[in-house]
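One protein chain is absent from this view; the other protein chains keep their places.
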Amino acid sequence: MTAVREWKEAHPGAKAVGAFPVYVPTELIQAAGALPVSLFGGGGSVEISHADSRIQSFVCSISRSTLELGLRGYLDVLDGMVFPSICDVARNLSGIWSRNFPNRLVEFLHLPQNRDSPSAIAYAVAEYRRFLTALEKLTGRTVRAEDLAGAIAEHNEEREAVVALLELRRTTPWLLDAWEGGLLLRAGGVMERGEHARLLLRSVAAAKERNRKVQDRVRVLVLGAFCEQPPLELVRTIEEAGCYVLEDDLLLGLRWFKEPVVADGDPLRALAEAYVTASPPSSVSHYRGPPKQNLLVQRVKDLGAAGVLFCTAKFCEPALYDQVLYKERLEAAGIPYVHVEFEEKMTTFDNVRTQVETFVESILFE
Amino acid sequence: MMAATQPVAATAEDAGKALQKQLLAEYYHSLSDEGRDGRKVAYLFVPGNVVELTQCFDMLPVYPEINALQCGIKKVAGDNILRAENLGYSSDVCGYVKNDIGLMLADRQSPFGQLPKPDLLVCNFSGCNTFVKWFEALAHFYGAELFVLDVPYLRERSPSREDVQYVTAQLEELAAVCERVTGVSFDRQRLRGVLEQSAEAERRWVEVLHTAKAHPSPFDAYFEAVFYMAPLNILRGTEGCAEYYRLLLEDLRSRVQEGRGPVPEEKFRVVIEGPPPWPHFRSFWELFKRWGVCSVASTYSKVGGLFDQGIFHDPSRPFESIAEYAMNSYTNWNLGLRLDLLRRYLKEYEADALVIHSVKSCRSFSVGQADFRDALTRGEGIPTLMVESDLADPRYYSEAQLKNRIDAFFESLAHRRLVGG
Partner (left out) sequence: MTVYVAGADVGSTTAKVVVLDSTGQVLGTSLGPTGASIVEAAQREFREAVKAAGIDEHEVEFVVGTGYGRFKIPFGDAQITEISCHARGAVHLFPDTRTIVDIGGQDTKAISVDERGEVVDFSMNDKCAAGTGRFLEAAAVTLGLQLEEIGPLSLQSSHRLRITNVCTVFVESEIMTHMMKGERVEDILRGVHNAIAGRSISLLRRVGINPDVAFTGGVSRNEGMVRTLEEQLELPVHVSPLSQYIGAIGAGLFALDRARGGGKTIRAAIPTVSHAGHASGGDH
């Protein structure tokens, strides 16, 4: 939060709005002149003391640690919080937040789940407008179409940079580790989009200059870390155990759209329409395309990957339900997989290492 | 006022019970191969369900949640859950879902006979995101068509105009799907008739709920309400359902006259929040009965609709009222609205305390209950007891621990009363 504080000092009077993970239309926050801040929880360093009196223990770490940070005052620098549709825990957390921080802006965005419906776009537009009005009230600024178009353009820029990073990782994974990529993506959580885009592109260019040899590692996909992020050390352990992670869903919300959002005409509508028509398959929203598990198998084949590593947050319901269908399909297709659960406060990764090494060996010696 | 010499309305009570038994028997028979008679089957969730609409297409409603609670009561949920876990479902996911998957794996053999497969899965997801995952899985396993009715979460007391428009538009789309699946044409007049029946039953149900304001309350608004509400959840929209509530209301009114209640002496009146532990229903109730506790209001009895908040089906506004009803299920209310409702129940029904039964399975209900407790006990001095177990998984119930907490709570309430507090 130091970075956020510094930004606020550099922009007197401006507000900062925290966004809970996966996809939030942060363009709206930016257009209103506020800084969107991505939340990653307390990591391993925060001891849960106050949160237990507000939320039960059988939920993911990020919801508990974020609440703990809030109750201890570490998030006072945020003037508002927005929770998108992810799961029941995140949704109810918005209610807990409202009661405990009555003087801050707290919003829950009901992102449409019936995206097949012809009325979904109109609804998304209404939701976004509602959110935007609340933001305008918070910042005291009226958002004009140009402001929104500008924010969209900057977000497009960032997404393009993310795509470039992902492509580098997919085609030459030895030049940039998955954990490094994760770190670079997370860095964007507390900076402006344009700045993040530049950081990513610089990093991609620098990575290309690296003198690293290709190693004999097993190529895998890592799936399940779309919301609460795994400790970076965990990702590193997976890689060091003998894997090249070609593709993952770390910080999925940052690369929610594959194509740039075209903002001519009505930018708000364009953004809402993009959500309804161009969202990728994910565990956090109902997807109407071909079954996700079939898409996964296809992706594994297209990338020439040897297996899939499910890396999910402990107690993450959406991931746990989808896993059953993914695993069934992978088994039918004869694609090896392994499942690793993580929590924020993990400090030792030896078990994970052993698990992944065993998985790697079983693939290599097939 | 203690029991009178002879209960006057044994007739209404018996008639009500007999009718409920008959109606449910007929319902389960209609689900059997011969009983179905070619009609199509729609799977629905209880919160925000659209049974009035599906009924117009002669569709038979099946409620997997109700199957789950029945399996819990009949002690077979444990086996079903194990089957689902063997398939790969985690111990950390909802027991209702696992029971249903387990049931599917056992060829849908339930304590009430074999349940039919779905012809259409109507995922009316009101107040629970897990519903989407549940029916996505069923759609996969059964190869059945899935319609996701997106019901916006209520952030304000009333849905916005856009919320209502979105849902009514989807209802039109759903009607078209039902037409296609069943071959029956959509008859709006018929829908009005069904809504009329629903509204009748709903208004009577509200009056039933209000009888608990009496001292003593004539029924337990949690332990008995969850059975009294069955026809409203399973058979809403039918004449039999409306008639059942007429009889029930008559029965309860006589009990009020006679000062009869579910415990010999009503010592404590409580509001109960959260689903019951179905596999241990009776023993859980006993833990409260021994203290002379009677529940006068509950929130689980509102998952099928917040009728007592003035939300009724309305034949003069068919799709709008269905949309409003769908958004006003208890867990679709945001936490602030839920907490406010608890406060109002405590006051309106003159309750001494709030009991929260927090269940591991259901995040929708449970996440935030600790915050309710914090707000009420420390902020407002309202005695609140929180106990934990599960609604479907028999393994999460520890009688000794529950008894300890319940005893400690009522001991302290009793003692405070004695010393004048």
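Every chain is named by a letter (A and B) in the order it is written, and numbering of its residues begins at 1.
The working rule: a residue touches a chain if its C-beta (ideal position, glycine included) is under 8 Å from a C-beta of that chain, and two chains touch if they have at least 3 such contacts.
Quantities reported herein were computed from a predicted structural model and do not represent experimental measurements.
In the complete complex, the residue from B:26, B:156, B:239 or B:407 that touches the missing chain is B:407.
By the touch rule set out above, chain B reaches the unshown chain at residues 267, 290-292, 370, 373-374, 377-378, 381, 383-384, 386, 398-401, 403-405, 407-409, 411-412, 414-419, 421.
Touching the omitted chain from chain A are residues 44, 47-50, 52-53, 345, 347-348.
Assume only the chains that are shown with their structure count from here on.
Once the centre of each chain is set as its mean CA position, chain A and chain B turn out to be 35 Å apart.
Chain A meets chain B in the complex at residues 52-56, 58-59, 63, 85-89, 91-96, 98-100, 108, 110, 112-114, 117-120, 122-123, 126-127, 130, 286, 291, 314-315, 317-318, 320-325, 327-328.
Across the complex, chain B meets chain A through its residues 87-90, 92-94, 97, 125, 128-130, 132-134, 136-137, 140, 148-150, 152-153, 155, 160, 162-163, 165-166, 169-170, 173, 334-336, 338-339, 358, 360, 363-364, 366-371, 373-375, 388.
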